[in-house]
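This report refers to the structure that appears directly beneath it.
A single protein chain has been omitted; all remaining protein chains appear in their positions.
Letters are used for the chains, namely A and B, taken in the order the chains are written, and counting of residues starts over at 1 for each.
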Amino acid sequence: MNVRSVCRTLLIASLFALLCGCWDVRDINKRYLPVVMGISEGKSATYSIILQIPSVSGKTQILEQEADSISKALDLIRTKAEKHVDLLHLRLFLISERMAKTGLDDVMDYAIRANDISIKGMMAIVTGDFEKTLHHEISPTPEISSYDYFSEESGWTPNVSIVRIWEAFRGSQSYTKDLAYPLIHVGTDTLYDFEGSAIMRKNKMVGALSPDETLVYNIFLEKYTGGTIEAAKDTSVIIKKARVRHRKEWTASGPKLKSAIYLDVAVSENKKNLPNHRIAEEIQEMIDKKGDEIIRKMRALKTDLLGTGQLFRSQMSERQIRDWKDVWFPRLTFDISVKVNIRDNIYFKEKIKS
Amino acid sequence: MNKRMVLALFIQLHLAAILSLYATKILESTNSGHWEAILIACLLEVLLAWLYLSGLSAFPGKHIGEIIREAAGAWAARAILLPFVAYIFFYLVLQNRYQIVKINIVVLPSTPLWAVLLLNMVLPFYAACKGIHAIARMGLALFITFMPFVLFSLFISYQNFEWRNIFPIWQPKLTFVAEQPFYTSLFAFSGFLFLGMLSLNKPVKLRKLGPSMLLVAAFGFASVYVPLLIFGQETAIRFQYPVTMASDTIDLEWVVFDWLPTFSVVSSSALGMIESSVLLWMAMTLVRKLYLPLPDKWLAAILSIAMYICSMQIHNVQTLNRFFSMNAALCLYSMIILPLTLGLSGWRKRRTTS
């Protein structure tokens, strides 16, 4: 009896399984696997969607469609494509600057909501000619290289900010934090040129940071490895290690924040044989200036770009957290100072004379 | 059946519930101080489990059906246990529905729900027919094979933790006590009830259960705090499957596979399978002992087909959520009345014998 019941279960299960085989499964070679999605405002409709699809032969296939909603546009692309379009491997969202300035609420909503898009995909904003950037071809499989461009394991450098979709969404929802998106431009000898970062408030682009400022931004958020800083007067250093210490205080007049950045650097270029303490001073001065510039922008644009609100979360009540951006952030007194420690001069000794 | 198997089942039953709806409900029930809600639930379980086990230890080798029948008579037992059986059955229905919807969204978007549900019906049926000893052995085997996946999918995203999201940490007013979702979330800690069905000759001691309970509590905390630390309360509250979403935030090159939420779904559905098997077996045993003396196989078949039909009748997520909250009443009844009844009859028996 036992044996028979086992057999029967098996038989039924396999029968059903065979039946189930009939539904909609497509083999991988019958799918398009786009890696990059470009979203800009269309000429005749709200959105224009461009998909970059790496094809087997090494060329890129580009599918474009305009429609009033993103899913509709994708639907139309699916209709005209000869294979099934699968967004499962979408890793990079490129958004036109104009679009970003009008607000990304619906893009974000779509990207998070869609169950075939991984929320670990990255976002970037394209300045200049959007179409040209997306049609730009340089290596046999540009999608993979554009993906690599942002990948922390391969082509990423600290001057580039990376933002994943979920981070972007979190930034847009958070009471105590804003974000900077990477800003890119069509490259000449490479795929993209890095233009700095777009400052976002909620889901709108309100300003931009230069690449140097982005570096400071990354240092402040403790996200960098081995970036190079050019100080003035022909010296440059490599950052080996950075720590940020915050001293925060909640006074009657409002929150007060003093952040100190400690940098361990190595001197990589020193044409004028400056002594180390001079180099350190120069770098401190430079970063101080950049930091002040960022703070100025933050105030002017009313965005908590550096996530200072996060730092105060432990001292705020639920209500204060909710009011952070409107009430408390404008009252914040914020100061960035930099301490540079020159760890070594790589193969050289420190020049003492002169 | 030895201690280790009982403990493994105990942990898995809790884990299955914790990984399903628990985090969502806790995040809904309060905006801050989530740990208080989790801790209170844990303490409640310890208290109730103590009562329950002390009752059980007076009746070695018997399960709750027999104990209550002995103490209060057949009809009283039927009446007292009816809500419990209903709770088990509806829980089975809802949990399966929840599972298949999640599977459909994350892993198998093109497979029809009925087919996935069929799979979720056949396996527990097969396991329930083999009896609790087989289920316990299987539980231990799956514990060893799938636990790594559970841990992996839960903690893989630790890189993205933003510890400051933990604040505000203190919630002095315990407002969640007045919230409906808190009571719904308690189902995750009803797992101790299955201990009463095992008819163990040497009932489990609460002291022996201690480490497992700690582990369960740790997982309870993890399932809530992992999404909370990554997304922050503001964002996490918007997600239907926060734990699964949290595992999608990370991009690891060394993992062979790309789409990490799959692991989360795979591990939680494996746990769900064990849970369903145990629940089905419990329902089957109680029904046979108290209401309808049919052979096991027939009862299991009837119950699983009923489960299948009921699950298919829940057409949308809103209804599912509503049913979950309705089932909370049955759950609370079972969690409170049964230990009380058992504790009382155990106490009475001890007094009469001594």
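Operating definition for what follows: contacts are C-beta pairs under 8 Å (C-beta built on N, C-alpha and C of every residue); 3 or more make two chains touch, one makes a residue touch a chain.
Just so we're on the same page, contacts and distances are computed from a predicted model.
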"Iron complex transport system permease protein", "Cytochrome ubiquinol oxidase subunit I", "Spore germination protein" or "Ethanolamine utilization protein EutA" - which is the UniProt name of the missing chain: "Spore germination protein"
Option from B:I68, B:M273, B:A300 or B:L330 whose C-beta touches the chain left out: B:M273
From B:A86, B:M138, B:L320 or B:L340, residue that would touch the chain that is not displayed: B:M138
Per the touch definition above, residue among B:L51, B:I103, B:L280 or B:A328 touching the missing chain: B:I103
Listed residues A:V25, A:A300 or A:I346, member touching the removed chain: A:V25
Footprint left on chain A by the chain that the document does not show: 2-3, 6-7, 10, 13-14, 16-18, 20-21, 25-29, 31, 33, 35, 54, 56, 86, 88-89, 91, 116, 118, 141, 143-144, 147
Hidden partner chain, residues of chain B it touches: 2, 4-5, 103, 107-108, 111, 115-116, 119, 123, 126-127, 130-131, 133-138, 140-142, 144-145, 253, 256-259, 262, 265-266, 269-270, 273, 277
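What we mean here is this: only the chains that are shown with their structure count from here on.
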Chain A and chain B, separation of their C-alpha mean positions in angstrom: 39
Chain A residues touching chain B - in the complex, by the definition given at the top: 5, 9, 12-13, 16, 20, 23-25, 88-89, 115-116, 118-120, 151, 153, 164, 166, 169-170, 173-175, 310-311, 313-314, 316-318, 321
Chain A-facing residues of chain B, complex: 31-32, 105-106, 109-112, 115, 118, 122, 126, 129, 162, 164-165, 167-169, 230-232, 234-235, 238, 245, 248-251, 253, 258-259, 297
